[in-house]
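Each chain you see keeps its place in the complex, though not every chain is here.
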Amino acid sequence: MAAVEQSLPRSAPLAESAPAPLLRAEAVDLEYRDGGRQVQATHQVSFELYPADRFVLLGPSGCGKSTLLKAVAGFMRPAAGRIVLDGRPVEGPGADRIVVFQEFDQLPPWKTVLQNVMFPLVASRVLKRSDARERALDCLDKVGLSRFRDAYPHQLSGGMKQRVAIARALAMQPKILLMDEPFAALDALTRRKMQEELLALWDEVRFTLLFVTHSIEEAMVVGNRTLLLSPHPGRVRAELDCTEFGLESGGSEAFQRKAQHIHSLLFEVPR
Amino acid sequence: MKTTPPIRGEYEYTLEPLPERRQVRVLDWRARLGEQGWLRKLLIVALLVLGWELIARHFANPLLLPSASDTLTAVTGGLASGELPVRVWGSLAVLLKGYAIGIVLALALTSLAVMTRFGRDLLSTLTSMFSPLPAIALLPIALLWFGLGEGSLIFVLVHSVLWPMALNVFTGFQSVSPTLKMAGRNYGLRGPRLVAHILIPAALPSIFSGLRIGWAFSWRTLIAAEMVFGASSGQGGLGWYIYQNRNELITDNVFAGLAMVIVIGLLVENLLFDNLERLTVRRWGMSAEQH
Amino acid sequence: DERLTIGEQFGLPYLLFFVMRDQGLIEKHAADRGVEGLEVDWRQISGGAQMNSALLSGSIDIGAAGVGPLLTLWDRTYGNADVRAIAALGSAPIELVTNQERIKSLADFTAQDRIAVPATSVSVQSRILQMAAAKQFGEDQWQRLEPLTVSMSHPEAAAAIISGGTEITGHMANPPFNYQELERPNTHVVLSSYDVLGDNASANLAFATKRFRESRPEVYAAFLDALEDASRFIAAHPAESAETFKRVTGSNLDTGFVTSLLEKPEFNFAITPRHTYPLAEFMHRVGAIKQNPQSWQDYFFPEVHADGGS
């Protein structure tokens, strides 16, 4: 595996004042075992998250983004390599890394929208019930679902379910937030509003974000750092800096150029 | 020639705000009553009773198969004399104990089974070994450990509730959506808390069918077992009542006793289980109300 | 071809049936009476209540059970199906066996003791116990031992008596359970049904409906003839009868043990009813049967009336 066009070597030391990485994936292979079959989802993927990073995983469908997220969340163990969080290998899931899953069935159907948002706060004993309720109502307001707080998940549309899941994660204000295509089911305006809420909360709390998306634009707007993955099985194609872009930079020429560059990196057949 | 859709003009509307009250409306009471289905079920029961009456008259063998009307007379008599209520209560008190213990054990065993691999093997092995064993297989153990009377009855009841309940609960646990389980584990739930907060509610449909089956089989078992462990004379519950009247060929009373079992079954089904389901899995969209 | 279905119960008390089956006696006598190619279907049925159901449903033509169940059946079918006894199937004592040294008579049973009977209150074993209590403690005391009785099938009760270790200290045991219990040390008899009913009181009866007897008189008679033959055969050949028992039922009991039972004087296979009436009278007195039989002949079909039964 030859590194070319590398504008800065991978291992280049950062400025002295730079903090230690919060999370490191070191040459991670992820595999699914299923009956007698074994499917490799990622191959030798390495990356580092620093505190307050908004780190985006970008790649084609089926390249292993969700799998990587599940591994960081502690639901899967690497078949090779390791994932280190705060100096210790990830052993299992925990409320320090709150996940928004890609699937629509992540909400317990027996809890109302409000109870769903309160659930992790109460279950992980972050807040007591009354405070949890207040925080939950606040977050529901942010995702525009205050009116549906007493509805059950099966009474919501796909996009509404995902917004509940987002509210639930935001309410936790976790140290690390892992989001798997959270806005995929949302219309342009709602998606925009969610991006704004997410970034505003980040600006306030400065959590570390690991964000999966399939939209190049979203990656650039939401993230300060983007990891590009190759098609199945996912390998690291590039890691790019997007610190300069934000919610307002949509139309700018630099933005368009970078988007174009990412597009070609992602989708041109590697030789 | 390929079909081409016509080009039409565009149009836009300016929308007035809708009156808020239009959007959520409560169904009127008649519509809700229609949903209950009480009447339809009563009709079915009435048809079954009619069928029974006809079959009984056809065979005209009241010592073997009394008619519905004779049985009704016997039930009325038994209720009036106070004997049936006492018997029913005698059985019910034991049954509920055995049922409750069976359920708790089933939950414990299945919780162990979802948490550990050993637990899973244990559950599977115990169930496949003990579940097909008839109560007489337990008789010696019951006699030696618990002696005559309630202890042994409960032991046998637990045997009849535990295994089907455990099978159903475990099946329910295994069918829980992986995403949901991951969500629970994500919030730090593990072991018993994961079971209590995620697996049990998510498996409720299967748990309910386990509860129903356990309920039914505990009645069957109790009635059979009371004849074996049937408390010292004069006491004993419905099973004993049935057994004794059967021995004395007072078949009306036998059927009166059985009718009580049916009535209790209908009540428990319609007042308890159905409402439990309505308040939980149906309300939560976890079980289709209709197809 | 004509078919006769007979319900038999389990065990040695029904030896007459096994001999009849083994030697094809019914078929033979039926042929003698002009019923060619009669097919006899023997069905093993457990317990009096099941036997009743089988007879009432027409699943069997002839049934067999203890005197108690027959009396109940006679009473309940009086005036419609009219079930009556055909003949007795022999006598054997029902014995109250205890494994407690201290218990010499009924009076020695304490509140801690338990007496096993197949069905409390209503089984023939219970009735005999009630009669004994009435005799010993006074007419109005017939229910005195009731609180001590528990329902338990003979095998479990026998196992409990033989090995001890349970609450059961007494068992109203049918043969061969009483003999098996008594083979052990530390067990003895407290009461015999013969003490209550009279010596060699019939234990089990064969019965049928009036309709069967009237519609198939030849078969009925052939059955009775076969019973007589079998009864004579057993009396003459106990050892061979024991062999027959093992052969027909597939029993695992020791042949010597079975033969020894058959040689006991109180264990016989006479078909003439003996001392059945005291039980009938008692059952009427306590309300177990509503009809009041004037004599034993009321619940037997006439063919055996002349034989000096009781």
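Think of it as A, B and C in the order they're written, each chain with its own count starting at 1.
Everything below uses one rule, namely that a residue touches a chain if its C-beta (ideal position, glycine included) is under 8 Å from a C-beta of that chain, and two chains touch if they have at least 3 such contacts.
Just so it is clear, the model here is predicted, and its values are computed rather than measured.
Formula of protein chain copies in the complete complex, based on this structure file: A x2, B x2, C x1.
Everything below uses one rule, namely that only the chains that are shown with their structure count from here on.
Minimum number of contact steps separating chain B from chain C: 1.
Of all chains shown, B has the CA centroid lying nearest to the centroid of every protein CA atom. Most remote from chain A, judged by the distance between CA-atom centroids, is C. Centre-to-centre, using mean CA coordinates, chain A is 45 Å away from chain B. Not a single residue in chain A touches at least two other chains. Across the assembly, chain B contributes no residue that touches 2 or more other chains. Across the interface of their complex, chain B is touched by residues 70, 73, 75, 92-95, 97-99, 101, 103, 105-110, 119-120, 123-124, 152-155 of chain A. Residues 61, 63-64, 139-140, 143-144, 147-148, 227-234, 240, 243-244, 246-250 of chain B are the ones touching chain C in the complex. Note for the complex: chain C touches chain B at residues 48-49, 52-53, 56-57, 69, 72-73, 75-77, 81, 114, 119-123, 126, 146-153, 156, 159-160, 165-168, 288.
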